[in-house]
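Encoded as structure tokens, the structure appears first; notes follow it.
Note that one protein chain of the assembly has been removed; the remaining protein chains are unaltered in position.
Now for chain A:
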Amino acid sequence: SAALIDMSMMSSDVERLLIQFQDEAGEPLGSPFDVPLDITPDKLQLVCNALLQKEPVPLAFFVRGEAEVVESLRVCVKALGVETEAVLPVVYQPQAVFRVRAVARCTSSLQGHTEAVISAAFSPTGKYLASGSGDTTVRFWDLTTETPQHTSRGHSHWVLTISWSPDGRKLASGCKNSQICIWDPVTGQQMGKTLTGHTKWITWISWEPLHLNPECRYLASSSKDGAVRVWDVVLGRCERILTGHTQSVTCVKWGGDGLLYTSSQDRTIKVWRAKDGVQCRTLQGHAHWVNTLALSTDYVLRTGAFEPADATINPQDQTGTFEELKEKALQRYNKVRGEAPERLVSGSDDFTLFLWNPAEDKKPLARLTGHSALINEVLFSPDTRLLASASFDKSIKIWDGRTGKYLQSLRGHVAAVYQVAWSADSRLMVSGSSDSTLKVWDIKTGKLHTDLPGHADEVFAVDWSPDGQRVVSGGKDKCLRIWRR
């Protein structure tokens, strides 16, 4: 603080301003501070970290919660036209302490599938990689050598969706013949029985979060037949069937508060209580099929007890007793969730998105319009501040995760954008498209960071590993590509 006093004394002839630091919830930090008008974000960071009296973290500052301070406070003040007499509230947002580096090159092209690759996912710690394909197999790949590890046969039709359990010890895969199989990534063998019960193909699988049940025993699956089933994978039977939708259920998400959210082609989204399967609420508003759902806590529920900041070069399995894991997962979940309940975003064929507060309200918080074609995927950033929507109109739009305000459009693809994936620090995003390229976007500048061509045909599945080291992409050309720095 001695350095700060020196600094303030030196620039005594520059205009000064009173600012009040506030956190994202609006709570003031310390008392109003007198700073010169041309202060830069670095100096603001020093001041704020000193006030926070914790370990210094990188921070981003937003004047009045709207304009970000990029070069100096003066630019923002001029842009907003704020009076310099009153106390100016400046919201500080802690950014991720670790920084994920952008991927730049394709380290390997994994061949092995004999049909198009339709789904690919990293395990929550980033140790294992699994991919499902149209040749009815699920393949596990060894990431250290980037070679095939196991080929798991058991399905009789295309493997449409795969999902890792939050502890990374099980993989659930659903196929077009309405069967679900659970696989062990270490041996590649099937665990337990094949779960049958649905009458049409499986559209999505979602596990129960780790902090609700560290055994990872229950999962929810949605299907084209309009029903959602909750399965017990240990006993291999269906616990509950949630019916209510009149058409295909396109997505199911198991929320961290014990609620299940389902979206359907009948234009509604239903909220259910996971414990007893009672329907709590129906959210209506869309004018066409609801294609995709995203929860603000999606990323933290996916990674469970694994903290991306603690990632090592060689990903390790999660160790610890059930209680320890549950405690860690609960801590992480509460930190990301904050005070407000989970937010839900739904993207639809009617070219709009809705932002909901499903635990409390039937009315949407905001309607996000702007796309000119149907929306294929929506994803919250891991720190829940931003929202990305990928659409068939070749653009990706970034919205504010809290209010739904439109922030920017990312253009560059020449065909429909199919999937997007955020990096663990929320600074970068990768998108895969029908034009066979992947593009890495820098969110802060809003510009294209790297173009990753290489696939011979459409890219169907994209994932960024939670430890930030690798990006995997699979597509119609039957090969899986791993991209690294």
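The rule is simple: a contact is a pair of C-beta atoms (placed from the backbone, for glycine too) under 8 Å apart; a residue touches a chain by one contact, two chains touch by 3 or more; residues count from 1.
What we mean here is this: contacts and distances are computed from a predicted model.
Going by its UniProt record, the hidden chain of the complex is named "Ribosome biogenesis protein NSA2 homolog" among "DNA-directed RNA polymerases I and III subunit RPAC1", "6-phosphofructo-2-kinase/fructose-2,6-biphosphatase 1", "Ribosome biogenesis protein NSA2 homolog" or "Very-long-chain (3R)-3-hydroxyacyl-CoA dehydratase".
In the complete complex, the residue from A:418, A:441 or A:483 that touches the missing chain is A:418. Of the candidate positions A:160, A:180, A:210 or A:398, contact with the unshown chain belongs to A:160.
Remark: the residues of chain A touching the chain excluded from display are 115-116, 118-119, 133-136, 156-158, 160-161, 176, 201-204, 224, 248, 250, 265, 289, 291-292, 376-377, 414-415, 418, 435-437, 451-456, 460-461.
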